Every structure is written in structure tokens, then in C-alpha cells.
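Presenting chain A:
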Amino acid sequence: MRFIRTKAAIAVAGLALSLAACGDAGTDNEGVEVEASEDASFEAGTRMAELAEAGTINVGVKYDQPGLGFNETGSDMPTGFDVDIAKILVASLGIDPEDTSKVQYVETISDNREPFLVDGKVDLVLASYSITDERRQVVGQAGPYMLTGQQLLVPEDSEAAGPEDLQGKEVCSVTGSTSLDNAKAQGMKPVGFDTYSQCVDKVLDGTVEAMTTDGTILAGYAAQNEGALKVVGEPFSEERIGVGYSQDYPEMCQWINDTLEAANEDGTWAEAFEANLGASGVETPDFPELDPCES
Partner candidate 1 sequence: MTALEHEPRSAGRGEPLVVLTDVQKHFGSLHALKDIDLTVTSGEVVVVIGPSGSGKSTLCRAINRLETIDSGTISLDGQPLPQEGKALAKLRAEVGMVFQSFNLFAHKTILENVTLGPIKVRGLSKSAAETKARELLDRVGVGHQADKYPAQLSGGQQQRVAIARALAMEPKVMLFDEPTSALDPEMIKEVLDVMVDLAHRGMTMIVVTHEMGFARTAADRVVFMADGAIVEENTPEQFFTNPTSDRAKDFLGKILKH
Partner candidate 2 sequence: MEAFINEFPEVLQAFGYTVLLFLCSGVLSLIGGTILVAMRVGPIAVLNKAAATYVTLVRNTPLLMVFFFFQFAAPKIGINLKFVDVHIGSFDFTSFFATAVVALTLYTSTFVCEALRSGVNAVPLGQAEAARAIGLPFSGVMREVVLPQAFRASVPPVASTLIALLKNTSVAAVFGVLEAAAQMKIMTNNHADERWGIFLGVALLYVVLVELVSLVAISFERRWRIA
């Protein structure tokens, strides 16, 4: 089951890209626009060929993380960096990523990402999905397409500059997330809520001193609440954000890596980063080194 690299490369090269800075719908976060590859072709029998043939795909993304995966109430097209990377992958299959009758951007939360992949409810997960050894026991994870670290989001007038200033203080994050565990390891008291936006509320109303999770997520909230919240401190953990797929289809790994690599080479990756996370003052980093796929 050899993957035809040349054809995939051509497929990616065929993506028409443009940075949608015009903000036509009044939103300032349109991400990148990618069009379906017209000459997508995969070796028969692969999952990619099946998906391309079917012309439909389900992608798990977050709905509550501005800048990464965020869905306005009532919209069926989420926005964010994760979503844009998802679109690049979808487009490479020859499916129009903007056509929500063909692509379903399903909301996944931290808890259901593995079950959704294992049960086949989604084909891909791009939901600030950290690559870990434990997860790789259950699902496939390709990438990473982004490196982030856990930081702190505090009120604008807070004097805290890092975990050392918040020893024994209550810090909010999503219940069950690795961020909470890390916060505990850093000497802070973890307080778990259902969503990041609820934590933002708790920081704004002063119940907790800070919230913590990946810096990119925090940057999105800081941008949303400019003048009220700020991101502080050096990252105190390293998260490698990757793409989840089902272990039933190991061939997807190489396709994902190749597509990501191509998006890096033609600049789409950087544009997507810039468009989604640039506004919050984060500099576009270097493209991370991809984990090799086991063959």
C-alpha cells in the first residue's frame, strides 16, 4: 500500500490560496481560503481514496477556542487555525472545504476526541490535540503542525508574571485537561470548568487569579477581551499539536504529513497562522519538525 507522493504533492501545489483580509462578513478572522484540489488522486484501497471518492468527510474541531477552533452561535462553519489546517487537508482530497454539505465540522471536546475517532464518528481531529504516547496507544496522531506551551491569562492589572507568583492560588482550566495537571505540578491550585470561556468568565469576575492552557488559546481570549486580559509568563510546558486519525487507516499519517509539509513550503501554513493568531501579537514561529510515520 504505497502512497503516491508525487501525486499528493501536485494536489497540494494545486491549492489556490489567498489571505482573506477583506473581512466581508464583518468578522476579522476569515482565515485562509483554500479550494478543492481538482486532480486529487490516491492509491486505490486507501482511506484517502475512499474519502475522495465519497466526497464527504467529518472533521472534529473545537467550537470554543477563539483563534484555533471557534464557532459563532448558529454558524456551521467554525474558524481558527485548527480549522484552516483542516481545510487544507480536506481540500487535498478534492473536497470543497467550504461546502458544509460535504464537510461536517463536528464539535469535539477534550473528552470525546479518541472515542469519536475510534468509533468513526469523525475522520480527522484537529482540536488543539496534543500528541502524547498514551493517546497514540488508541489513535493515530500525525504532525505536529504547531508547538505551543502552557501560559497564564490574567486580568490586565494583575501583577502576576508567571506560575511563581501564583503559588497556592486558584487557577482555572478545563476539567480533566492536561493544563490542570500541569498547573498543579507548578504549585497552583487547579479549578476545573467545562469550557475555556467559563474560565475566562471566572478570571473576569475575579473568582480566580488566572486561567491557564496553551498560549495560543489564551492569545485568542486576550485578543477578544483586549484591555481586560493579558497573557503572561514563559510557557511552562510544551504541547505538540497534531492531527488525530483512526488507527485503522495508518496510511493517513503520511498523507497528513505530506500535506502539512507542502502547506509549509508554499506559505499557506504561515498565512493561516498569521491570519488566525497574528492579531493577538504572537509572532509566526518556524514550522515544527514532523514526527516520522511508522510504515
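One rule holds for everything that comes next: a contact is a pair of C-beta atoms (placed from the backbone, for glycine too) under 8 Å apart; a residue touches a chain by one contact, two chains touch by 3 or more; residues count from 1.
Picked so that all candidates are chains of the complex that A comes from, given by their letters.
Treat the numbers as computed from the prediction; the structure is a model and nothing was measured.
A.B. asks: All of 1 or 2 belong to the same complex as chain A; which of them touches it?
C.D. replies: The answer is candidate 2.
A.B. asks: Please output the residues of chain A touching candidate 2 within their complex, sorted ascending.
C.D. replies: That would be residues 110-111, 114-115, 132, 134-135, 137-139, 170, 172, 175-178, 180-181, 189-194, 198, 201-202, 205-207 of chain A.
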